[in-house]
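What you see is the complex with one protein chain gone and the rest in place.
Here is subunit A:
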Amino acid sequence: MTADAPPAVAVDKSQDSAPISGVRAWLSRHPLAAYALRRFGLYLIELWGALTIAFFFFRLMPGDPIQTLIQTLQQNYIYNAQASAEIIARYKHEFGLDGNLLTQYVVYMQKLVLHGDLGPSLINYPTPAQTVILRALPWTIGLLGIASVLSWVLGVVIGAIAGWRRGKLGSSIATNLSIALSHVPYFFVALILVYIFAYSMGVLPARSAYDSNINPGISLAFIGSVLKYGLLPGLSIVIIGTFSWILSTRMLMVPILGEDYLVYAEAKGLKSWRILTRYALRNCYLPQITAFGISLGFIFNGNVLVEQLFNYPGLGTTLVTAIQQLDFNTILGVTDMAIFSVLTAVLLLDLLLPLLDPRVKYWK
């Protein structure tokens, strides 16, 4: 996707202009490093662009967050008096809402880049938004990260075998189940799982992320509790995720089976397991790596519905609460987080793919 990117560092063309400086000479001798540098530069530009757009986009949101905050404070602490203009001005300053849009933007970016500061959160005032986000992040990464990796591995393996043995009974079952189930929403499966395991059988908890009677910490009881509470939300994501990976892997696999090099491998008299792994799978898993990287980026949004349903304290739940309360610093922070993770995932993929696929070469 970045093959046509304008070269930030011109490497080859400068040869004829007599003396080339040390850095350029070094870069022309190390095309991979030059490519990585150029790609990283592009990444920074993308990041800046996306964060800027997100900032201005959220400033277009209707509603007055300061009024909301003051109302909340009044409800909580029973303020009698009307908020004075002085208090409003102070809050506006603290939330970065004073001055014109451009000043606000400059202040926001300065805080973000220099201090990693997203500004105070409204719902948890005066806790900064980044603290709120970082508190939720491990839960989301733990739940969705593990579930995504698991469903990718299962899906690619089962999908490859289903494609390899197409026409056989087991393969037909896997394929048809995938067609039927891969687009069922996560939360629907989650509801069914909750009904069976939590409501009817009562063996698994359906709410929260751990047993509140156990103190969070590195203890066997706590880890066990986290795993137990994560089972149902995790399972609902793994089941559906696996089916959609099965379907897409099988779709990539079937045309490869008709390729000349597979016929050739068969004529060579290689064992079929070797043909499957070295010839078929090696040619079909590469697009799935790309797709996986992109999907990994998106999990940082949190799976809103699943987290809400299970009352899981991840980013999704944080985002929903923040939207309800017009907590714009947190909403923007979660968005920034998503932008950062998607772009970083794509960057890592672009750097990784040339190492996995010999045909991919961005540098010359």
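What we mean here is this: a residue touches a chain if its C-beta (ideal position, glycine included) is under 8 Å from a C-beta of that chain, and two chains touch if they have at least 3 such contacts; residues count from 1.
Everything that follows uses one rule, which is that contacts and distances are computed from a predicted model.
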- line: Given "Peptide/nickel transport system ATP-binding protein", "Carbohydrate ABC transporter membrane protein 1, CUT1 family", "Succinate dehydrogenase cytochrome b556 subunit" or "tRNA N6-adenosine threonylcarbamoyltransferase", the protein name in the UniProt record of the chain not shown would be "Peptide/nickel transport system ATP-binding protein"
- request: Can you work out which residue in A:I66, A:A206 or A:A265 touches the chain that's missing from view?
  value: A:A265
Message: Out of A:H93, A:H183 or A:R278, which residue would touch the omitted chain in the full complex?
response: A:R278
- request: Over the whole complex, note the residues of subunit A touching the chain we left out.
  value: 259-261, 263-271, 274, 278-279, 282-283, 357-359
